[in-house]
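Yeah, one chain of the complex is gone here, protein chain that is, but the others are all in their spots.
Note that the chains take the letters A and B in the order they are written out, and that residue 1 is the start of every chain.
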Amino acid sequence: MKHKMTFTLVSALFATTAMAHADDLTVASWGGSYQEAQSKALFEPAAKAMGIDVKQETYGGMSDVKLQVSTGQVTLDIVASGSGSAARAGAEGMLEELDYDVIDVSNFGPTLYSKYCVGGDVFSTTYAWNTDTYGENGPQSWADFWDVEKFPGKRAYRNKVAGALEPALMADGVAPEDVYKVLDSEEGIERALNKIRELRPNIDVFWSSGAQQAQLMKDGEVDMTTGWNGRFDNAKKDGAKVAYSYNQALLDYDCFAIPKGAPNKDLAMKFLAEISKPEYQDDLPKYITYGPTNNLAFETGVIDAATAAGLPSSPENAAKQLPISLEWYAKWETVASEMYQEMMTE
Amino acid sequence: MQATPANASGLRVDEKLERMKLFGLSSPALLLVLVILVIPVGWLFYVSFLGGNGQFSLENYQRMVERSSYMRIFRTTFEVSLVTTGLCILIGYPLAYFLSQIPPRIANLCMITVLLPFWTSLLVRTYAWLVLLQKQGLINEWAMALGLWDEPIKMVHNMTGTLIGMVHIMLPFLILPVYGSMKAVDRDYVKAAANLGASPRRAFWDVFFPLTMPGLFAGTLMVFILCLGFFVTPAVLGGGKVIMVSMKIVSNIELFVSWGAASALGVVLLALTFAILWVASRFLKLDQIAGGGH
Partner (left out) sequence: MRSQDSDALPISIRGVTKTYGAVHALDDVSLEVKSGEFITLLGPSGSGKTTLLMVIAGFTRPDCGSLKFGEREVIRTPPHLRDLGMTFQSYALFPHMSVAGNVAYPLKLRKLQKAEIAERVEKALETVQLGGYGDRRITQLSGGQKQRVALARSIVFEPRILLMDEPLSALDKKLRDQMQIELRHLHEKLGMTTVYVTHDQREALTMSDRIAVVNKGRIMQLASPRELYERPANRFVADFIGDSTFLPVERSGEQVSYGGMPLKFVQAPPDTPTLALMVRPERIVLSSEGPREGANNFAATAVEVVYQGDSYLLHARLDDGTLIALRGGVRGASLSALPNVGDKVTLTLAPEDTVLIDGSEA
């Protein structure tokens, strides 16, 4: 707690001093290979094209934004966020409404932008397996992931509720299109948790980060895990024996938002419009296997057919997947989190 | 009948001035304590009573009672801290004793080895244990190569790994004060006990051990309290199965996006820690031990 606070205060301090001489934009994201990809494909070229200076930072998520907004000391102009937490932050009044007259989303998938957050990349929460253990033809559904007789071996699963309940229901035989209907009650959530309880003896690790998914697979610590497709591809590049499938995966997106009272709100809006253009978005897959949110990015010729076929947002892949429901997360995430925690601590 | 003593009032003024100066000199320290200790804790306390809408509310505490996971998390926290502290005593006390008995030159060298971990980051040490302990880690591979066991033993991503990592990190905090108090024990005491007829074992338990109690108590307390706030090590080595309060604090910040939910956990942890200290001081006459003076 204290650590976290210090971190926030220190970063706020840095931001303040930075603001003193950089009059342009401050953008915060999650750091690591993810922010590197964003930086190379989106932030740097867009800043160059607009002739502005963009200062990049890493931040601790919407709790940092909340602190800034509640104390009136907003230093961040743009933050990268998970779609769910952005939806909740927006509902709590922590974000500026986005002006879609400025940002052109006419070629975005209809679920990839919202009132407060415009999609930046599309990714999948899916299952990956060790190809040494199961070969290339590993599990092809969540039911297979749960089937420890057909696929004996140790599993890793998420330590948070986000993206953790939907697979359990699909494994329990719920059709993808009915998943959020079933989850729309505490009983439904409990049903999903019970399914996870069933698998629990075979879950060796509850992972907490994308880096950890890659490490678990690379080190052979577990035979199967849930996780984000881009991380698995990067682990594979590093020599990990890992494969994954899009079948029944959860289609999700990261987005960009503007904190309420951002110092350069108007410029931030223009910057979001710029990086939403296909000519930037089509570069993203070069650095990480996350797909563009703007469909026109597939038509610029930068993304070749083979790459496109591997992206989560390619029409063929997207069709196999269940899109994450932001409405459900806005309504149920806190309750479901507490219930999930109870399952974890049993 | 007495004449006014010479300079009596002047000397009284001098004394008063001196006392004021002393107070003046210590005021920066008092201010510092106020600013870095009292105010943040007070703020924490205040914030913990704010609900999600920013109004006064008990919801942050209510949640802890209603959801069984909180109780279990507190129990895990205290269990892990207790066991870690116990293991630290079992390993650290004999080690400190050994160090206190060997020639000072060698002891100093060994002490550097004990303190070495202090110079590397906690994160690095924790991940080093992950590398050593995991299924295809160094220990399992060597042991299987040597034929000690055939199947990899699960030593990490569970309680075992957490305890190994925490004991390793906490050990110096126990050894240092214990070693200090051992060095302070006059060797004549043990000789005297032997001379009076005590076998080495009796002399140890009757005389040496009680005299090192202040150090042991200080070390135990320090380790235990530090353990209560551990985050990185259980998060990395516990495999998500060992959930301590600090981890719940972080996840509550992310989940509720409010300080209140997390602050309440901090307040309860603080209160429980004070309660334990209070009970301990009842039993062990803390002030006497902390004074330590012979």
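What we mean here is this: a residue touches a chain if its C-beta (ideal position, glycine included) is under 8 Å from a C-beta of that chain, and two chains touch if they have at least 3 such contacts.
Note that this is a predicted model, so its numbers are computed, not measured.
S.K.: So which of the visible chains would the left-out chain be touching?
M.R.: The undisplayed chain, in the complete complex, is in contact with B.
S.K.: For the chain not shown, which residue from B:Cys88, B:Leu211 or B:Val236 touches it across the whole complex?
M.R.: The one listed residue touching the chain not shown is B:Leu211.
S.K.: Based on the whole complex, identify which of B:Cys110, B:Ile153, B:Ala194 or B:Ile225 touches the chain you can't see.
M.R.: B:Ala194
S.K.: What does the interface between subunit B and the hidden chain look like in terms of residue numbers?
M.R.: Listed in rising order, the touching residues are 186, 188-189, 191-200, 202-203, 206-207, 210-211, 213, 293-294.
Rule of thumb we're sticking to: only the chains that are shown with their structure count from here on.
S.K.: Give every residue of subunit A touching subunit B within the complex, in rising order.
M.R.: On the subunit A side, the touching residues are 1, 3-4, 61-63, 66-67, 85, 88-89, 92, 94, 159-160, 204-208, 219-221, 333-334, 337-338, 341-342, 344-346.
S.K.: Quick one: which bits of subunit B touch subunit A in the complex? Just the residue numbers, please.
M.R.: Contacts found on subunit B: 63, 67-69, 72-73, 76, 134-137, 154, 157, 231, 235, 239-241, 243, 246, 248-251, 253-259, 262-263, 265-266.
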